[in-house]
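One protein chain is absent from this view; the other protein chains keep their places.
A, B and C label the chains in the order they appear, each numbered from 1.
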């Protein structure tokens, strides 16, 4: 009954096996190894294109900040939701990596930027007015921090609006797999085909140890040398890169990442049913592996007493995150604890 | 015959086993796990004190830069050797993490700062002269980039000189074990007892996957909150910290790190004998796991033809690095290749 | 009828005279001149204390950013109103000077932070939660960007709330004189006696060419060396400081700055009467030298046609700024233009 975070889960067995496989003999450092070379074709298959460059890090925070810093100059700004991970949970990483860029916070239900807020923010940009900091990047999180998803069509619309005003589009895909499963979208449709210029493709929360892939699509590839220099300079160019690459291989090969995301989503759906069945409303729709019930104090207490771990969240809700390792027994335990009240 | 770098080596089997052990059940994120908790007593034993705080990252570059940024303000400088890794191989990481601090480069044979250069640099510091950037940190690398070592007594002398002028003392110990073995020093004597305020304790090159421990000793512990904030902000607070901690446990438990360093040093000593036996001088004394022969072109060619991997280095030397996994067969192969000339 | 900004006004004649006086013979550079030495006693008289250090720059943006950067670390944040000059009109200067700190935006009518918003923001600070950026400074603007004022008592209350949570208190006093006149407060009562740690004391808008004084009060004086280093490093340590000091002397000597502020306030009061007399509401109370009438389009057009210069502002209002050089004829011209409708 540990629903505190999908980062509290262990890694999938195949990830560990892949580390074992990779741990053999001498290999080139800093990405010059055979495991890293094997990642590219797997990404090509996932994204149905070879028009991209990529870099792998062990950190979602670093991957977001590195991606943003390639597009947001020190004198610029990033548009994001006011509950975005880059604003709330990264201790100023985007500001640090960009050299003092700003985040401009947009509103919207369930951590989804609402169209009016986006259009208003875009409308206010005046690149000729030197006193104000104009936005240079739009950052969308999918799955969002409230467990809701943007459809591929919505991403495409928002990306078009942003591009029309000269902004680049970043997607924080720390839980991309979960969003793809629930929106029935293919990875390509949700990303580059929708206009995403740079993606943080997260595999850590999905089931790896620490593996996030920054992908520059199409014309954004001009930033690749800058990305590598920034990765090196920030300590995100591991000497023994093969061990991050091995994780990527394990997760991408045969679609394990989507399998695990699908399972986590299914557990979340079951958990949501438990809460609604017990008469509790949900603060947000369940579009992925997170459930946000509006629990009365006594229900929350009962759950904690029974050993459930979860966090208080925005809008008086509680956050329950299902991981690849969450099992039906965890769901059943919640049901039992609630019923015992 | 791959002597390109100790970072080209795989990880030791016990490191991988430790990952397997750690990969069980849910655990607290961001260092709130049981594996991380188990590291502290091991460090207490190694350093014979409990008067320290520590943080683990997967990157030596990040660990150095984080350590320095806690002591070097944006308006300050770091004294280091002109061949120091922080100057030559980290793409400006100290400047980035410190917010624009400077490195002041000192000379000295074999990447060891010479005392006169240090005293001259310290003597020039005038904190009241606002136009010039004064030094706030002395950074010593031990083992140095040329495979030479400072003795504990030398470190203590340099640290005293630095402290007398108000500087903090950092040690880049990416190959600390190798230096300890050759100088017959205990970890405590080489570090906090010698006046080191903050240590980058490297285990990656010694045999881990990616595991570097930043240790704040004594009064430097006041920087711990700042260190954690900077680690978070730079993407060096991994969600699944247990997998870095597991590496530290494997390496520290039973002194594996010293065992592996001792082996690498022994291989280097044998390799040095091969070179000198073949009539080639060494550019620097061999105080660790690196050998820098002065090879004539034809000898270098012969070695490369035989499959040896190594880098051209300063002073017309060639760098050969022995790793924990280097075996007598590698040394024998070099001997054979040279003899075949 | 140029009400576009008090920065569009020329300098007062006595400021120019003081430049002439200062322009004689050789003088020490970088503040080592006799004019600079003469500023301190004048400030002591104005602030009724000698427990302060100060630095002069020609720029309000720089003075704010320098002041904030001494108290807001790269990992920290500044609380300010969402319409504050430091957020809206300084192109990210606080983020730049602090090395990537954040601004946290608070709401409140008429650019005055409302107490509930401040208390909520202070209540959310959790310095032990490393993922979020805690606030380290509260920045109050007085006179605010909407021409409203905080009373000395309000500043004292807010400062106490901020200090209780460990924050330093900054006042952006670009129009301090105007606020002092309207609140009938003495400079000491509005600043250090109310708990202000660091003040940007603006004289440019009041009637100088470019003269802003950063004042560190009491315990904040420990930041003086840091302030000077940051001033030097950012190009705000002019070689010929005597020419900024001369402006300060002219403005402070005999209370010219307050005289000019009083005049500008009086003009604004008259202008406000013109607008209300013509039947137009004001968006905000007139606590200084700025008037924000809610003008219908035809009235605005008529004024512009008659040659009036002013800016559209928040809440559908128009901003009219009176300067030291604004005369009754300017007010009369507005009245006439409105009456001609």
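Note that a contact is a pair of C-beta atoms (placed from the backbone, for glycine too) under 8 Å apart; a residue touches a chain by one contact, two chains touch by 3 or more.
Everything quoted here is computed from the prediction, not taken from an experiment.
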| item | value |
| --- | --- |
| Selected from C:150, C:217, C:243 or C:275 as touching the chain missing from the view | C:243 |
| Sole residue of C:7, C:34, C:126 or C:316 that reaches the chain not shown, by the stated touch rule | C:7 |
| Full-complex contact with the absent chain, from B:95, B:212 or B:290 | B:95 |
| Candidate in contact with the missing chain, chosen from C:27, C:132, C:259 or C:273 | C:27 |
| On subunit B, residues whose C-beta touches the chain left out of the figure | 74-75, 77, 88-92, 95-96, 98-103, 130-133 |
| Touch list for subunit A against the chain that is not drawn | 30, 73-75, 99-100, 127, 130-131, 225-226, 228-230, 232-233, 237 |
| Where the missing chain touches subunit C, by residue | 2, 4-5, 7-11, 13, 16, 19-20, 22-30, 57-63, 65-66, 90-93, 96, 204-205, 209-210, 229, 232-240, 243, 309, 323, 325 |
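Simple rule for what comes next: only the chains that are shown with their structure count from here on.
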| item | value |
| --- | --- |
| Centroid comparison with subunit C (C-alpha atoms), farthest chain | B |
| Euclidean distance of C-alpha centroids - subunit B vs subunit C, Å | 50 |
| Centre-of-Cα separation between subunit C and subunit A, whole angstrom | 42 |
| Set of subunit B residues in contact with two or more other chains | 30, 229, 232-233, 237 |
